[in-house]
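I'd like to ask you about the structure that follows.
Missing here is one protein chain; the remaining ones are kept as they sit in the complex.
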Amino acid sequence: MRKLKDDVLLCLIYLAAFFAEFLLIGILVYVFVKGFPHISLHFLTTVTSVLEGTVGIAGNLVNTIYMVVLTLVIAVPVGIGSAVYLNEYARPGKMVRLIEFTTQTLSGIPSIIFGLFGMVFFGVTLGLGYSILTGAFTLSLMVLPLITRNTQEALKTVPESYRSGAIGMGAGKWYVIRTILLPSAMPGIMTGIVLAVGRILGESAALLFTAGSGYFLPRSLGGWFHKMVESGGTLTIQLYLSMEKAQYDIAFGIAAVLLCMVFCMNLLTGLLSNKLGDTTDGRG
Amino acid sequence: MVRYRTDTRTRTVEKAARIIFSLCAFTAVAAVFSITIYMIANGVPAVLQAGWKEILFSSVWQPAAQEPSFGILYVILTSVVGTFLAVLLGVPIGLFTAVFLAEAAPGWLAAVIRPAVELLAGIPSVIYGVLGMMILNPFMYRLEQRIFADSWTHQFTGGANLLSAVIVLAVMILPTVISISEAALRAVPPELKASSLALGASPVETIFQVTIPAARSGILAAVVLGVGRAVGEAMAISLVSGNAVNLPLPFCSVRFLTTAIVSEMGYAGGLHRQVLFTIGLVLFVFIMMINGILSSILKGEKRQ
Partner (left out) sequence: MKKEYEDRADRNEKRLLAAMILIIGLLAFGSRGSDRQGSFGQSNRSTPLRGTVTMAGSTSMESIANALAEGFMNRYPYVMVTVEFTGSSAGIEAALTGSADIGNSSRRLRPEEKAAGAVEYIVALDGIVMITDAENPVRELTKEQLSAIYQGKVRNWREVGGTDRAIVVLGREAGSGTREAFEEYLELEELCDYANELNSTGAVMARVSSTPGAIGYLSWDVLDDMVAVLAIDGVKPTADTIRTGRYGLSRPYVMVTKGGMEEQSEAVKEFFLYMKSGEGEALLKNAGGILVEAVQ
């Protein structure tokens, strides 16, 4: 009887694990089989034209790049700064607890709420309207905890002796942070950034009401700058919109492109965390 | 070669650095604070205007009628029931997978499955919605036609119903549940397991009666995080749930808090729009409660 119970439970455990695996393989195969036939140079390098009846996602690709770069430009310095403050400046107390609690809260807020907030705050109050910049500000709040937390973890692994040694030699705190701490924490920071990029690539609910759905390419040199305050739908937004409109070809084409990107991001995270492991092992 | 310096310039730099870093740190506080303020400022006026009983405890949602009614009771219920069912379905599978990865899997197999789980976590939620719409909905419709073949009162939904949404949600919380419970299971001291085995318990008994109870606060945290993810998910389920306001029954087309916002925010104006912000506020309150529970669990864990 006891043996039977053990076997049943063990069976369930194996089933559950293989379920996860099959799910992934199923999703990948389904999306790639349906999506790859639609990916072509033309699909990737042109924008959809109603007049000519062709489809292309170049505009969405460009918007995605804008979104990733702008969000990182805003979020990375702030996130790193926040981690440095928590780890190097602040003394444990109410303030630190408040900051850590809000950072954790921020990572738990669903993206639709960020979308609502971004729409009324960045879009209406600051007057940015539907624009890539509105989306980038909204997303940077969303990815801030990822960068802060990963940087903080990395800073914690830098041995205390580095700090006391440098300070003892008369170096200022800022000098130590700049020349010793941040370089040593680099792999951790990079992990945070890669995770953030993954999050930005996949985001849709927070962008629908903030960045809009424009899909045209900028038309002049000035246009490339002005693009930041124009509406722009990322790949994921276009995927959602195409799906709604029953344009399955575009939808699965984009889905396959997105999965490739996510796959690369995951590989990168893996490599980075290996590297991080190495450095800490070497020093710890 | 760094010389000792006390000149004012260095001190200015140090001070500036300190100020800038602390400003950065307060961004998170400012963000949470202003999100809270904005959600309340935008969500409360409708409550004052239409009455909180009318909004929270009425089930009639007719925002564009001559005499509009903004009852979101069914919407709230749907989010609660849908999340509960998704957790009921997703957590056992996730926990068992975590047990497999932490305790039962040979190294090479774990090395294959773990990245797979990470990849599942990285897939954009819209893609889950797309797959749900293409695969799950037609399947559900066939099931629906079979079950309600003789019914004259059932409203056919074409497969876009609560069950589809629950399944999509369950799949989406899997990665979260798996990775966090696995970490918790791995943190259980090996001596504990060794003594259980030495006392004659079988490996499976050890897992279920020693390891899992010992890791319970971590597993609980995983469940709470899963709940948070399920409550907050919008785009994936907006593609599969049908979006009509109904009592959350398995084969009814339903609307969640999140999908209510997604589907009507574009077109809404006036009081209707404000009520959508009220829905956002309700969602926000749910999430803050979940966050509170989570942080108290984590605190408890630290104390242990």
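Assorted remarks:
Note that the chains are named A and B in the order they appear, and that numbering of residues resets to 1 at the start of each chain.
Definition applied: a residue touches a chain if its C-beta (ideal position, glycine included) is under 8 Å from a C-beta of that chain, and two chains touch if they have at least 3 such contacts.
Keep in mind it's a predicted model, so treat the numbers as computed, not measured.
Although one chain is not drawn, the whole complex shows that of B:I40, B:A183, B:A244 or B:L298 it is B:A244 that touches it.
Taking the complete complex into account, B:Q155 is the one of B:Q49, B:Q155 or B:S195 that touches the chain left out.
In the complete complex, the residue from B:L48, B:A65 or B:A198 that touches the missing chain is B:A65.
Contact between chain A and the absent chain runs through residues 49-51, 73-74, 77, 123, 126-131, 133-134, 174-175, 178, 212-214, 216, 218-220, 223, 226, 228-231, 241, 243-247.
Listed here are the chain B residues that touch the chain not shown: 1-3, 5, 9-10, 13, 16, 20, 61-66, 137-138, 141, 145, 148, 152, 154-160, 238, 242-245, 253, 255, 262-264, 266-269, 272.
Just so it is clear, only the chains that are shown with their structure count from here on.
Residues of chain A that touch chain B in their complex: 2, 5-6, 9-10, 12-17, 19-21, 23-25, 27, 30-31, 77-82, 84-86, 88-90, 98-99, 101-106, 108-114, 116-117, 120-121, 141, 144-145, 148, 169-175, 177, 198, 201-205, 208-209, 236, 239-240, 243-244, 248, 251-252, 255, 258-259, 262-263, 265-266, 269-270. Across the interface of their complex, chain A is touched by residues 2-5, 10, 13-14, 17-18, 20-29, 31-35, 38-39, 42, 92-97, 99-101, 104-105, 112-113, 115-120, 122-127, 129-131, 133-135, 171, 174, 178, 202-205, 207-208, 225, 228, 231-235, 239, 258, 261-262, 265, 277, 280, 283-284, 287-288, 290-291, 294-295 of chain B.
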